[in-house]
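Every protein chain of the complex appears in place save one, which is left out.
The letters A and B name the chains in turn, as written, and every chain counts its residues from 1.
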Amino acid sequence: MTKLRNFLIVVLAGFAAMAQAQQGPLRIEITEGVIEPLPFAVSSFVAETPGASTYAGTITRVIGQNLAGTGLFREIPRDAFISRVTNFDSPVQYADWKAINAQALITGSVNVASDGRLIVKFRLFDVFSEAPLGEGLQFVGEPDGWRRMAHKVSDQVYSRITGEAGYFDSRVVFVSETGPKNDRRKRLAVMDYDGANIQFLTDASSIVLAPRFSPRGDRVLYTSYETGFPQVFELDVATVQRRQLDVQTEAMTFAPRYAPDGLTVVYSLAQRGNTDIYALNLRNGQRTRLTSAPSIETAPSFSPDGTQIVFESDRSGSQQLYVMSARGGEPRRISFGPGRYGTPVWSPRGDLIAFTKQNEGRFHIGVMRTDGSEERLLTASFLDEGPTWSPNGRVIMFTRETAGATGAPALFSVDISGRNLRRVPIDGAGSDPAWSPLLP
Amino acid sequence: MPTGFVISGAAHALFVLLLLFGGLFARDRLPPVSVADVTMITEAQLAALYPPTPSPRVVTDLTTPVPPTPDAEEQEAPTPEDTPVIAALPAPTPAPEATPSEQPAIPAPLPEAEVSDVGPEVEAPPPPDDRPEALTESAPQPAPRVAPEPAAPSEPLTETAPQVVQETAPSPSPEPPAPEAEAAAPEEATTEIVTEAEETAAAAPAASPRPRNRPARPAPQPETEVAEDSTAAAIAAAVAEAASQPQAARPVPSGPPLNRGEREALRVAVQSCWVVDVGSRSADVTVTVGMTMTREGTVQGGQIRRVSATGGDEAAQRAAFDAARRAILRCQRSGFPLPVDKYDHWREIEMTFNPEGMRLK
Partner (left out) sequence: MIHLRKALLLTAIVALGACSTNAGRFGAGGPGAGGSLGAGGLGSISDPTSVAYFQATVGDRVLFEVDQATLTSTAQATLSEQALFLMSNGEYTAIIEGHADERGTREYNLALGARRASAVQDYLVSQGVAPNRLRTVTYGKERPLEVCSDEACYSQNRRGVTVLTAGLGS
């Protein structure tokens, strides 16, 4: 049998070899490449009206920062440029950009229209192919939306080069922290993904924890001690109005998260020392208990299709990750490595679960496949926790807290490859970030 | 009397103060949160909104007006969907200059030596100041550039390095599959992403990190005479290869085909320019591109066509194709190092970019 098979192979491969020798193209297979940032150039956006020059400069800068900040691209400094684009519609001098090894070139223009609105146009070029990459596009908005326009241009560029949606035109809700470690003041705040435009959503009068955006980004769930006990609240971001969910005087509720349809909320409820996971239908107020074990079940997170929930439980004796149906039922354990696993979050792509891992005195942010395989740890520090996914599932933001009496939390982000670890620049301390979807 | 004034004055002052600062102490007086409105619009919509008046645009044209690029007017298209212009690249016309013996005495195209300014800094060690990462915290990234050939190898490299293979295997082996570097890969450690977690784990010998099973190098394609691998796979591969032969009525090239070393040289030249985004879905795509070469070893007309792609969605496949095209066009410089006397064998090239072995694991 084996002989027959080998014979077949030899014969078939022989045919192939003959065919190859006789005609057809030379075939080469490339199986190894390099992992490095792609060099790009952003030509200063052309200010086409007198009032546009300030915006042109800042928009150009933010686009450069956005793309370089991904770690996937490297911005070529402007002083290395050979040619300048002074007219948005002029042909591109590809040779000048090849000479400085710019693989992608972004050009753009900024106009202040007669009604005071900004018009931003851009084009993206693949320099070595000497061709535009996609169509040019234009955005219109109020001048104070210039930053969003820069983000939108960046998202387009990112998406055309990587083939995936971007994440720049998005926001992050988090807990802004002040005060000493044993009397921390916490306020909910929302900011652009890059730390700009911080706005507060609550005052510092009560502890607030772990906010989560609704699937459309218009509402936020969080845990507040406003009543003296931890309780889940929902807040409308635009009006800053809030309401308590599932009012039960004798229970403590926390760790809320929306279902992908935004109509159901899962959360933990602690009663008589036992914490389990419940689902609350926001339309009819109906509450469903999803787990009932004497152990701790908390930190639930939906799969993007809404059919499954990943959560943590110590039913095995230590914190581990489990997946169950969104309607409850018998969970399946997915984490088996050494150490403890908590705060699982399903990726918006659906293929990975991010988590916090504690092992041998260190905290890690890691990812694994949804069946628990292919675990990869991305970070390590004294205290990393609470991952949240960028809307495109490419970047993870999390809390990193330093040790000691003066220790304070900060927001960090890391690419899912484990590269490009960086601190999100915000004033003061911050924790518990949660990423919004892309803004409309 | 004065007392009355004092009391009254004080009371009024207090009242005023309360009016002034009472708001400071009121809770929940946070201003509503607004998001600036930004809309993507088409060129037509824009024209409708703001009729194009002869704006005082300063037309400072560049010195030498270059003929407009084929797609420069693309913006006029009113559809906001970015239809991939790239995908519509014309297939290269079958090379008409099928005159193989035109100038047989021409020396082989110069290897990538002379062009310095156009050349991508491929082999140069990564400049440390260029790296964008680590605003704070010493993000331990021992090698910001992950490449098949480590720049500063700390481990003894064996003959698995492609360059070495190139030297050790000069025999004109006629077998068609790409001679992948032999097994045994001790240079792994220097060529994969090292995350912060792995860094610290390595620093602490007591730690017990999960053994990093790096993705096995892509299994060597079944060689003609050695069918040691899974027979089914081998059959499939062989059949696929046989079946994929084009029926082109091209003149049969005479003379020996490229030997292993010559093929390796081409492969190495391209792979050093192939930037793979391992975290993206384009890393799930294996794309095959085709091109017609000039005698100088460059891609004719810069035209590279997509032959096939597997894995990923259309956007990922487009991104994978773009990356492959960039790799070839960027690294060809003045021509790939190909033996001109065997031009007939490499006039048409199909290159498959398979990132499977680089994928995150």
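Going forward, a residue touches a chain if its C-beta (ideal position, glycine included) is under 8 Å from a C-beta of that chain, and two chains touch if they have at least 3 such contacts.
Owing to the predicted nature of the structure, the values given are computational and were not obtained by experimental measurement.
J.: Would you mind listing the shown chains in contact with the chain that isn't displayed?
T.: Displayed chains contacted by the hidden chain, ordered by label: A.
J.: Quick one: which of A:P37, A:P230 or A:P391 touches the chain that's been left out?
T.: A:P230
J.: Out of A:Q199, A:T264, A:T298 or A:N420, which is the one that touches the chain we can't see?
T.: A:T298
J.: Using the touch definition up top, pick the residue from A:Y94, A:F254, A:Y278 or A:W435 that touches the left-out chain.
T.: Result: among the candidates, A:F254 touches the missing chain.
J.: On subunit A, where is the contact patch with the chain that was removed from view?
T.: Touch set of subunit A with respect to the missing chain: 180-185, 204-207, 209-210, 223, 225-230, 250, 252, 254-255, 268, 270, 272-275, 296, 298-299, 312, 314, 318-319, 342-343, 356, 358, 382-383, 385-386, 401, 403-405, 407, 432.
Everything below uses one rule, namely that only the chains that are shown with their structure count from here on.
J.: Using mean C-alpha positions as chain centres, tell me how far subunit A is from subunit B in Å, no decimals.
T.: 22
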